[in-house]
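Of the protein chains in this complex, one is absent; all others appear in place.
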Amino acid sequence: MKSGSNLERILTGGHFAVTAECGPPKGTLGEMVRRKGELLKFYCDALNVTDNQTAIVRMSSFSGCVLLKDLGIDPVMQMVVRDRNRIAIQSDILGAAALGIRNILCLSGDHQRFGNHPQAKGVYDIDSIQLIQMVKRMRDERKFLNGEDISGEVPLFIGAAANPFADPFEFRVRRLAKKIKAGVDFIQTQAIFDMERFLRWMAMVRDQGLDKKVYILAGIIPIKSVGMARYMAKNVAGITVPKEIVTRMEQAKDAKEEGVKIAIEIIEQIKEIEGVHGVHVMAVAWEDIVPRVVKEAGLMPRPLV
Amino acid sequence: MIIAERKPIKEILSLTNSARRILILGCKGCVTVCSAGGEREVKILGCIIRMYRKKNGKPVEITERTLVRQCDPEYLDQLFDSIDQFDAVLSMACGVGVNFLADKYPATVCLPALNTKFMGGSEAQGIWTERCAGCGDCILGLTGGVCPIARCSKGLFNGPCGGSVNGKCEVNPDIPCIWQIIYDRLKLLNQLDKLDEILPVKDWSVSSHGGPRKIVREDLTI
Partner (left out) sequence: MSNVFKPEIIVFCCRYAVYNFVDDLDRSAISGFPEGVKIEQISCSGRVDVVRLLEALETGADGVYVVGCREETCHNVVGSYRAKKRTDYVKKVLSQLSIEPERVETFVMSRGDEAKFVEMAKEMVGKLNTLGPSPLRGK
């Protein structure tokens, strides 16, 4: 066991994993995190807390994870390299380990220009792949980036993101291989709507045997409205929404119901894909829907390991 | 070369507001090439300030002069005899020139007419783009001659990130994803395997992050 986290035990135990995501508030009300935690607790194996997502200042992922830990949830701390240098990152990792956080997701981060403080200086001291490498060394060798010894253990299950829908397509699998080389244990992909492209990507992944080297969790975003479908199709770099899905949302009598239906269909298809080890449900501003989606996709109850 | 552009007119007028005798000092170096602070731009700015002062009934005496370079003390020496007659020198050089000017004439008010932007070059007439970040430890041999520090919005060393779509950066569709370009370049050069290597963390202490930098060439110093 690298970390002993619930997520790790689920995946190493051969179960199909379910993770979900919760966004912290733009304020200090810990209650808002706890509420989401209570809602999702039994419907996922681990729960991500986003890190100043889209560069909008929110309560930190670290503190959100501590709040969730108190509820008995296995949190996944997301860490972007946009806002912290190597000194602060290592420091936070030590703190997270000390406070019982056992999963970390290493990310580049959305550019600060997208956020609510676009004039901020982006740090990018190290990139996400270097971060993976660094965390692995901290865990397996108990060494800081500079080679000095760390006192105590750093039991972290290391995750990263993968985007089968970004370009250059041929390079995406190579980039995954690079993250594996750096030491990543699990991957959460960007939201899948374009099943055809995802299948092609998975075929390439399997071709290179990468599905045997890393646990892959397929990303799902339940669509709440037509507006949301159109917005994602047009404005979010790295998400591809096929026309058929936008049309379905446009023609649906009850948009939310259609959104749930589509999400469940996608999950059902994903369950059949060889090399996929789970799903990561990102119900942005719609965490309420997660229990239903997980249940109706036949993923309940979550195994106790 | 260094690319700069003239500050907004209102800002320049505000900076020079209290000066009566102004020397507008151009530079025949980089700022001439990027049409920001050469002889012509000095003339234009002279007209603009005189027009403003005329309109507002605030007299001004403008002297226009352009030096070969302002980043070389020997050219700045040429101002020695006349500098005291000016209330302010409005330098149209890049920030380097303004600094050198102020170093040489500490008792003179030295004002910048330009905003110095980046190290780059001309892509087409009238269009300049950033190419080099002056990081102090060049990795261009590993990236097909294309710099990710200067040209990737996130300065990634092992890019691209998940926001690269159709060869464009997520920040702005006008910005090409430089990792797409690096990928294409390395493919052309048959060096794609370079991308499988994980580039190690950068030593930023040799960049501007490590403090102001200096080079001393012992073989050249007198």
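As written, the chain order gives the labels A and B, with residue 1 at the start of each chain.
Everything below uses one rule, namely that a contact is a pair of C-beta atoms (placed from the backbone, for glycine too) under 8 Å apart; a residue touches a chain by one contact, two chains touch by 3 or more.
These numbers were taken from a predicted model, which means no experiment stands behind them.
The chain not displayed here makes contact, within the full complex, with B. When the full complex is taken into account, the listed residue touching the unshown chain is B:I9, out of B:I9, B:V68 or B:C138.
The residue touching the chain not shown here, chosen from B:M1, B:L15, B:V33 or B:I48, is B:I48.
Subunit B meets the missing chain through residues 8-10, 40, 43-44, 47-48, 50-52, 54-55, 57.
In the analysis below, only the chains that are shown with their structure count from here on.
Centre to centre, using the average C-alpha position, subunit A and subunit B are separated by 40 Å. Taken in their complex, subunit B has these residues touching subunit A: 153-168, 170-172, 177, 180, 183-184, 192, 195-196, 198-202, 204. On the side of subunit A, the complex with subunit B involves touching residues 82, 86, 108-111, 113-114, 122, 124-130, 133-134, 145, 161-163, 165-168, 171, 174-175, 177-178, 181-182, 190, 237-238.
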